[in-house]
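With one protein chain held back, the other chains of the complex are shown just where they sit.
On to chain A.
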Amino acid sequence: MATVRLSFSPAPVHVRTARLVGVAVARRAGVAEELLDEVRLAIGEACTRAVALHNQYGLADLVTVEMSDSDAYTVRVIDHAPIEASVGLTKLPPDELADESLTEDALTTGVGFALLAGFVDDLQVRPVDDGPGTEVRMVWPVQRR
């Protein structure tokens, strides 16, 4: 069951709000202080990806972020873009990163996945159960008070 659910229109300005809420709930859930920067970055990356996909496909649907602290701190970022996403695209090698032919958007996408994969030990990217879309699911341990 979600502790907090946030839905926002796919505009870049709202990604910061999602980060702030995600970190506030993480702190409240008991995620270690030293992990909060990583939580902030990972939620931001997942939301940035969702916003970019909605804009790319002209979707006005809301992006949803669900935060739950039942056993661990679980964050699900859900988009509705009609793509088959996976976490397969990870680290781009340095010579490719600096290559002239790589567009800024492609680089940002690759780097975004590298950050997600690098900062989140427990990460899953999978299709949503109903309709088109992807769920990025991230889990962090909590210290019980």
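Rule of thumb we're sticking to: contacts are C-beta pairs under 8 Å (C-beta built on N, C-alpha and C of every residue); 3 or more make two chains touch, one makes a residue touch a chain; residues count from 1.
Basically, contacts and distances are computed from a predicted model.
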Next item on the list: Name the absent chain as its UniProt record does, using one of the following: "Anti-sigma factor antagonist", "ABC transporter permease", "Sodium:proton antiporter" or "Lipoprotein".
Entry: "Anti-sigma factor antagonist"
Check: Looking at A:Ala26, A:Val65 or A:Leu115, which residue reaches the missing chain?
Finding: A:Leu115
Margin query: Under the stated touch rule, tell me which residues of chain A contact the chain that is not displayed.
Written below: 12-13, 15-16, 19, 37, 40-41, 44-45, 48, 51-52, 91-94, 97-98, 100, 104-105, 107-109, 111-112, 114-115, 118-119
